[in-house]
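What follows is a single structure, written as C-alpha cells, with notes after it.
Left out: one protein chain. Kept in place: all the others.
Which chain is which? They are A, B, C, D, E and F, in the order written, and residues in each are numbered from 1.
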Amino acid sequence: MTIVLAFLVGGLYAGGLYMMMRRSIVKLIMGLILLSYATTLLIFTVGGLTRAAPPIVPAGVSEPPVPFADPVPQALILTAIVISFGVLAFAVVLIEQTHRSVGTDDSNNLRGIEGEL
Amino acid sequence: MLVAVLSGFGLSLAAPWAVRVGRLRGWLFALLPLLLTLYFLSFTPAVMTGEAITASYNWVPSLGIQLSFYLDGLSWLFALLVSGTGIFIFIYAGAYMADEPLIGRFYAYILIFMASMLGLVLADNLLTLFIFWELTSFSSYLLIGFKHKDEAARKAALQALLITSGGGLALMAGLILLGLAGNSFEISALVAGECLTEHPFYVPTLLLILAGAFTKSAQVPFHFWLPGAMTAPSPVSAYLHSATMVKAGIYLLARFTPILGGTALWHLLLPAVGGLTMLVGAYLSLRQVDLKRILAYSTISSLGALVFLLGLDIPLAAQAAIVFLIVHSMYKGALFLIAGILEHETGTRDVTALGGLARIMPLVALAAGFAALSMAGIPPFFGFVSKELLYETTLGLQDNAILFTTLAVIANMMMVAVAVLVFVRPFTGQLVETPQQPHAVPLGLWLGPLALGLGSLAAGLVLAQVGAILIAPAVSAVVARPTAVKLALWHGVNPMLILSILTVLGGLVVYRYRHSYRRISNRLDMGRQWGPAKWYEFGLEAMLSLGRLQTRVLQHGYLRIYLLTINLVFFVLVGLTLVTKHDFAGQLPSTDLRVHEAVIAAIIAVAMIVVLFARSRLAAVVSLGVVGYGIALIFVFFGAPDLAMTQFAIETLTVILMVLILYRLPPFATFSSRGQRIRDAVIALSVGALITTLVLVSTTVTQPTLLTSYFAENSVPAAKGRNIVNVILVDFRGLDTLGEITVLGIAALGVYALLRLRTPSQRKVDLTATVETELVAEQDKSKEVEAM
Amino acid sequence: MKPAEKDNTIPSLILLTATRYLVPVLLLFSLFLLTRGHNEPGGGFVGGLVAGAAFALYGIAHTVHDARRLLRFPPRVLIGIGLLVAVGSGLFSLFYRRPFMTGIWSVVEVPVIGKVGTPGIFDIGVFITVLGMVLQIVFELMEE
Amino acid sequence: MNVLFINLLLALVWTFLTGSFTPNTLIEGFIVGYLVLWLASPLYGPSTYFKKFRQTISFLFFFLRELVSATLKVAYVVIKPDMDVHPGIVAIPLTVTTNTEITLLANLITLTPGTLTLDISSDRRVMYVHVMNVTDVEAFRQEIRQGFERRVGELLR
Amino acid sequence: MIQTVISAILLTLGALLMLLAGIGILRLPDVFLRMSATSKAATLGVILIMVATAVYFNDLGVTARAMGIVIFIILTVPVSAHMIGRAAYITGVPLWPETRIDELKGRYDEETHRLEGQPAESTNVNQPG
Amino acid sequence: MILELPTIILMLGLILTVARLIRGPSLASRVVAFDLMTTIGIGLIAVYAVMTGQPVFLDIAVVLALISFLGTVAFAFYLERSKR
Partner (left out) sequence: MGLLLLLPLLIPFVTAALALLTWRRRRIQRALALAGSIGLLVSALVLLLVVWRGGIQVVQVGNWPAPFGITFVADLFSAIMTVLGGIIAVAVVIFSHASVDSRRERFGYYPLLLFLMMGISGSFLTGDIFNLYVWFEVMLMSSFVLVALGNERAQLEGALKYVTINLVSSAIFLTAVGVLYSVSGTLNMAQLSVQLSQSRQPELITVVAMLFLIAFGIKAALFPLFFWLPASYPVAPVAITALFAGLLTKVGVYALIRVFTLLFTQDIGFTHALLLLIGALTMVTGVLGAAAQNEFRRILSTHIISQIGYMVMGLALFTPLALAGAIFFLIHNIIVKANLFLVSGAVYQLQGSFHLKKLGGLYRSHVGLSLLFLISAMSLAGLPPLSGFWAKFLLIRASLEVNQPVIAFVALGVSLLTLFSMTKIWAEVFWKNRPETAPAPKPLSTSVRLQLLLPVAGLSCLIVGIGLLAEPIFILSSQAASQLLSPAEYVTAVLGGTP
C-alpha cells in the first residue's frame, strides 16, 4: 500500500498544483484543498503504515499490544489538518471577498499593485 | 584629542539653537575652530621634534577597532588646515548666509564636516579613518544639496555622494584587506610592521584604496562630481571642495605611502592618473565662464598635480606635494570665497558678465589679487615656491623627466591663465551692469579671503620657518623618516626659474587667446557626449532600466506564474539533489496490498481527476468530498481512528463552507489556453513525480522511533490516558494544540472581519449590506463617541 | 438580497422537526466524545466540531438568529473563553512548581469521567474554542 | 411510562445478578422483567404500558416487514433488465396534525416500498409523495391512509 | 463461533443490500427513483451490518453504538432524501419522461418556496412522448 | 477469511456509486451518490471493525453517521438557494 499511497500523494500534489495554477480563483480554492490533502497523506505515508492497530491501550493494561500504528504522525496530522482547515476557511472567504470586491474570477485581473508599474 | 574631534559633533547638535544669537553667529561659531587651531598649535614643539602624540579609546576592541588618534607632522598639518580655514569659513558663512532661514542646519552640517575631517586626518585606526571618511562624504551631500528646492542641487548632491561613496566602499574593502594582511588595523602599527608590498593582498588592496582616494579627490575619470558640487553655497565650495575634503584622498595617499608606496605599480598608477587629471582639469577649466566652475576644474587640475607628485619616484616629490597642498588650499579657498562674494553682491557668477568691481570692493580685489598671484606662481608669493619645487621634482626624475616636466608646465600655464582670468575680468576695467547692484562688502565676507590671500604672501616671506615648522614634519611622516626641508625664494638662475618664467609668459599668451581656445575646444568637445559624466548617467539609467525590466519579469503580478516559479524552483532544487545525491539502491517498501485499500485509493484518484476536469463547481466540491472521505477511510484502515473521525468531521464542515461560499462565486471558467494547460500539467506532474520518489525513498529508511515507545509506555501510567493520540495532543505535545486552536481562533476572527468590515466605498455601493450590519455599525458609532 | 427577502424561504417542516431530535443527540454525542477522548477515539477537537455541527444544523433548519440565541454566547466570546481555559489549564501546574502544561491530576476519581486532570480541562478549552470557531464562521456565512 | 422505567430497572438488576454486562443479558433481563411485571400488573392499577408496548412491537415488526419488502421490490426493479416503472408524484391530504406525527409519517413513507416523501405543503395539510409505480392514484392514497397514517396516529396518541 | 457465523451472514447480506443500492443508483433513470433505491436498500443494509457488529462483539458499548447508528440512520435518511428531493424539484431537475403524474407541478412559489397544499382532485396525468 | 467477502461486495457497491457520481448529470444525483457513499462508508467501517476485531472503529462510524447528514442537508440548502 505504501507504493500506492506514494503515487496517490504525488498525484494529489500534481492535481493540487495544477489547479492552483489555473486562472480561475475558484479553481485555486480547489487546488489549495487538494494540496492540503496531499500533505496530510504524505506525512501519514512516510510516518510508516501499520494496519488496523490503533494506538489505544486496552483497558486494564499499561501498554498497547504490538504492533500498533505510530501515534506521533497521527497527532501531527491531526494538528496539521485542523490548522489547514482554519487557514482554508479564511482563504476561501478571502477569495470570495476578492471576487466580490473586484468583480472578476480571473486571477490575471488581480495583478494588484504590481499591475500599476 | 577625542574631545577635540567630537566637539564639532557636539556643537552641531546645538547649532540649530545656537543660531538664535543673530548677526554675530558666524563669529560665535568660529570660536570652535579657533580654539581647535590653538589646541593643535600647542603641539607645535612636539611635532617639530618628530614626536607623535597618540590617544586611544576602546570602541569595538573585539574587532580591533579603536578610537585611536595619531598626531604626527602630516596629520597635524592637515588638522591645522581644517581648523584654521574653518575659522574664516565660519565667519564668512555668517555674513554670506545672513538671511538664510535654515542657517542653523547649515552650521550643524558644516560642523559635522569639520569634526569628521579632523577625525579623518587624526585617526590612527583604519576603520576609524574610514568612518570619518564616510561622514565627510555624507556631510558633503547635505551641504551640496543645501539649496534643496533646486533640482540641480539635489542631483549634484546625489552624484557626488554616489561617486564618493562608491569609492568609499572600495576603500572599505581595501582597508579591511590591509588590516587582514598586516594583522592590525592601526596605521602606526602597519607603518612599523613588516612590508606588505609582497603580500598576495597587495594589488587588490592598493587598487581598492586608490579607488577610494581617487573618487574623493576627483581624479579622472571620477572628477565630474566636483564641478557639479558647485551648487553648494560658496563657503562650502571653499572649505570642502577646495581646501579640505577633496584633499582627503591626497591625505590618504600620503598617509599610506610608507605602507603601500614605493612599488612599480604605485609609481605607475599615481603619476598616470594624477598627470591625466592635471591636464584634463586644466584643459577644462579655461573653457568655463562660470567663476565657480572655472575654479572647480582648476582644483581638479591641482588635485591631479598632488596625486602626480605623490606618485613620483623621488624623495623630493613629497616635499613638493606638501608645499603645493598648503599653497593651493590658501589661494583656492580665497578665490572660492571671492567667487561667493561676487555672486552674493552681483547675482551672477558668469565671469564675462563682470567687470570693474575693484572700485566697489577694493579689499576683496586685493585679496583676489594676492590669491591670483600665488596661483600664477609669482614671487614672492608662496605659489612661486611650490611651482619651483614641482619643476625641480620632475626634472630630477630618472625616467620620463622631460615628459613629466612638459606636462607640468602645460598644466601650469593654464593655471596662470585662469589666475589672470579670475582676477582681471571681474575686478578691472569698466564697471559692468549686473543683475544686482553691488554694495560695499561687509567685514565678515572680506576677512576670510583677505586673510588667506595675505597668508599666501606671508608664507612666501617667512619661507624658512614655514619649511621647518609646517613642511618638514609632514614630509617626514610621508617618507617615514626624519627629513629636513629648506625652502627659499631665490636659488639663482636655474632650469626651474626659467621654466617658471616660461610658464607665466605662456599663461599670459593663453589668456590672450582664450576666446579662440574656448571656440576650438568647444568644437573638439567630446566630453559632453562621451565623458565620464555621461557614463555615470548612462550607468544610472541602465541600473534603473534593469530594475524596471527585472520587476516586469519577476514581479509581474500574475499569481499563477508565481506559483509556477515556485514549482520550478522546487523541481530543480529537490530534483537535482535527489538525482545527484541519492543512490536509489534501497529496496522498495512492501508491495502488500488489500482489495479495499486499492479500491479506495483508486476512488480517491478518480475523484481527484473529476475535480480537475469538472465543468461544474458543485461537482468538483462533491468530488473533493469524496477525496476527503476516501483519505479518512485510509486512516481507518491504518489504525488512526482519531484522524479518521476528525477528517470526516472537517471534510463535512469544508463541504458546508464551500457550499455556503460557492454560490456567490461564478461558475468554473477556463481562461488559459491549451498550451498553458499542458505546460502547467507537465510541471505539476513533474513535481508530483518528485514527491512520489521522495516518499518512496524516505519510506525505505524509516527508523524505529524513540518517541513512539516512550509514549506507549507512559501514556497510561504517567499521562493517565489510553488513547495515545489524544494524550499526545493534550499532554505530551499539548503546546502544539494550543497553537492550533489559536490558529482557529484567528481564522474565525479573520472570516468575521472579511465579511463584516466594509470599506466606506463598499458601504455605498454594496446594496446587499444587511440592515443588521448597519445597525451594528450604528451602535458602534455611539460606542465610539462614548470612548472618545 | 435584502434581509427581508433573505430568510423568507419557507423552512422544511420535516427538517425542522427532525432537528428537534437530532440537535440534542449531536450535542450529547459531542460531550461524549469530549469526555471519552482521553481513553477512546474522540477528544475536544472532534467534540467541538460535532457540537458546532449541531448548532449549524439548527441554523440551517431554523435561522441563524435562532441558532445564536440557542448558543447564548457570541462565538467570539467562546473562542476567547476557550483559549483562556486552555492556557489556564496549562498555568495551573505553576502552583505546583512544575513547568507550564504539566498534567495535574485529582486524587479521587469522578464517576463517569474517571480521574480529573488539567489535560482534560485543556481539552475542554479546545472544545470551546473549536465550537466558537466553527460557529463564528458558519453563522457569518449563513447570515450573508 | 413509570412501568417502562421499572421494567428497565429490572433488566439492569438482572444483568447485575448474572454478573455479565452484555446486551444479551440486558435483553434477557428485559424479557424476564416484562413477564414479571405482566404477572404483577394488578399491583400497578390500570396502565396502558402493556398495550402500548405491544403496539410498539407490532409497529416495529410492521415497519421492518415493510422495509424488507420495499428493499426486495427495489431489488427486483433494479436488477430486472428492462426498466418497467411508471413513477409519479402524488399529493396525499393528511389527517395527522402534529409536527412529530407528520415527520414520522413522512420518514416511514420514505423507508417503505416504492415511495418517497418529497415535501409537506406549507399549511401542513398535504404531503407530496414520489411513487415508483403509479397505477391507481386514489387507491394509493387510501393505502397510505389505512396503513401508515392510522398506525402512526394510534402509536402517538 | 455461532456469533461469528451469524454476523458473517448478516454482514454479507448487508453488504449485498448496499451493492443493490449501488446498482440502483446507477441504473435508475432519474434522481427521485435513485433516491428510492438508496433510502431503502442502504438503510436496511446498515441495519443488518450493525446488528451483525453487535452480535459479533457482544459488548454493551458496541451494541449501544450500533443502536445509535441505526436510530440515527433511520432518523436522517428520509430527511436527507426529502431535502434533496425538494431541492431537486425546485431547481428543476427533470423527471424521467415516463413519469405519469406530477401533482407538485406549479405548487411551489418561485420566490419563497412556499408549497401550496391543494386538494388532490385535480390530478394532471403526464402524457409521455 | 470469510469477512473479506462483505468487504469486496461493499467495494463493488462503492465503485458503482462513484460511477454515478462521475456521470451526474444533475447535482442532485451527485449528492445522492455522495450520500450513498457515506452510508456504504459507515457499513465498511463496521465491517472493518468486525474484520479486525477492533470495536474502536465503530466510533468513527457513529461520527460519520451523525455528521455526514449535515453535508447532505447543506448541499440541498445550497441547491435551493442557488435557484434564486
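Criterion: a residue touches a chain if its C-beta (ideal position, glycine included) is under 8 Å from a C-beta of that chain, and two chains touch if they have at least 3 such contacts.
Since this is a predicted model, take the numbers as computed values, not measurements.
Taking every chain of the complex into account, the absent chain touches A, B, C. When you scan B:Phe40, B:Phe69, B:Phe113 or B:Phe138 for touch with the missing chain, the hit is B:Phe138.
The chain that is not drawn here is touched, among residues B:Leu461, B:Leu544 or B:Val682, by B:Leu544. When the whole complex is considered, the residue among B:Val3, B:Val493 or B:Val701 that touches the unshown chain is B:Val701. Which of B:His439, B:Lys486 or B:His582 touches the hidden chain is settled by the complete complex: it is B:His582.
Contact between chain A and the unshown chain involves residues 20, 25, 28, 32, 35-36, 38-39, 42-43, 46-48, 72-73, 76, 79-80, 83, 86-87, 90-91, 94-95, 97-98, 101-102, 107, 110-114, 117.
If you put the missing chain back, the residues of chain B touching it would be 16, 58-63, 65, 102, 105, 127, 130-131, 134-135, 138, 141, 145, 148-149, 151, 154, 157-158, 161-162, 165-166, 169-170, 172-173, 176-177, 180, 204, 540, 543-544, 546-548, 550-551, 554-555, 557, 559, 562-563, 565-566, 569-570, 573-574, 577-578, 581-583, 691, 694-695, 697-699, 701-708, 710-711, 714, 731-736, 739-740, 742-743, 745-747, 749-750, 752-754, 756-759, 762, 780, 783-784, 787. Mapped onto chain C, the footprint of the missing chain covers residues 76-77, 79-81, 83-84, 87, 91, 93-94, 98-103.
In this text, only the chains that are shown with their structure count from here on.
Contacts with chain E and chain F are shared by C. Ranked by how close its mean Cα position lies to the mean of all protein Cα atoms, the top chain is A. The most distant chain from chain D is B, comparing centres defined as mean Cα coordinates. Among the other chains, B has the CA centre that is most remote from the centre of chain C. Spacing of chain A relative to chain D, judged by their CA centroids, is 44 angstrom.
Spacing of chain C relative to chain F, judged by their CA centroids, is 26 angstrom. For chain F, the set of residues touching two or more other chains reads 7, 10, 14-15, 27, 31, 33, 48, 54, 56-57, 59-60, 62-63, 66-67, 69-70, 73-75, 77, 80-82.
Residue positions of chain D touching 2 or more other chains: 106-107, 117, 119-120, 122, 124. Taken pairwise by the contact criterion, the protein chains fit none of the simple patterns, being neither a path, a ring, a star nor fully connected.
Pairwise, the chains that touch each other are A-B, A-C, A-F, B-C, B-F, C-D, C-E, C-F, D-E, E-F. Interface of chain B with chain C (complex): residues 641-642, 645-646, 649-650, 652-653, 656-657, 660-661, 664, 719-723, 726-727, 729-731, 734-735, 737-738, 741-742, 744-745, 747-749, 751-752, 755-756, 767-768, 770-772.
Against chain C, the residues of chain E that register as touching in their complex are 68, 72, 75-76, 78-79, 82-83, 86, 111-115. Across the interface of their complex, chain D is touched by residues 10, 12-14, 16-18 of chain C.
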